[in-house]
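A single protein chain has been omitted; all remaining protein chains appear in their positions.
After this line comes chain A, so read on.
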Amino acid sequence: MMSVGQNEKPVETSIRNKLSEIFKPSYLEVNNESYMHSVPKGSETHFKVVVVSDKFENLPLIKRHRLVNETLKEELDSGVHALSMVTKTLKQWEDSGQKVGKSPPCMGGAGL
């Protein structure tokens, strides 16, 4: 998973590695959504992550988000300025039908 294009996507790779290490997720998605925004091609500025991990058990949503933010503090401090996330336990993930909503378009519109 990490052997191809590792150098071309240093931030994405780093996000993936850190989330894997800290949350030992049973499911993980790291999506670079920078292309949806007005930044140069190949940018690594906008990300959406899906982390399914039992480490979130009994934690309110805001605490889960804080954990992810802390894990990726370095990235957020150095160039990543949008991080959208879905944080679920395995049970919640299975109950949710494993569906993730779309990110909103960059400059508004209907938004939902």
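One rule holds for everything that comes next: a contact is a pair of C-beta atoms (placed from the backbone, for glycine too) under 8 Å apart; a residue touches a chain by one contact, two chains touch by 3 or more; residues count from 1.
As a convention for this text, contacts and distances are computed from a predicted model.
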| item | value |
| --- | --- |
| The complex's invisible chain, by UniProt name, from "Glutaredoxin-related protein 5, mitochondrial", "NEDD8-activating enzyme E1 catalytic subunit", "Rab GDP dissociation inhibitor" or "7759_t:CDS:1" | "Glutaredoxin-related protein 5, mitochondrial" |
| Sole residue of A:L59, A:L76 or A:L90 that reaches the chain not shown, by the stated touch rule | A:L76 |
| Touch residues of chain A, complete complex, unshown partner | 61-62, 65-66, 69, 73, 76-77, 81-86, 101, 103-112 |
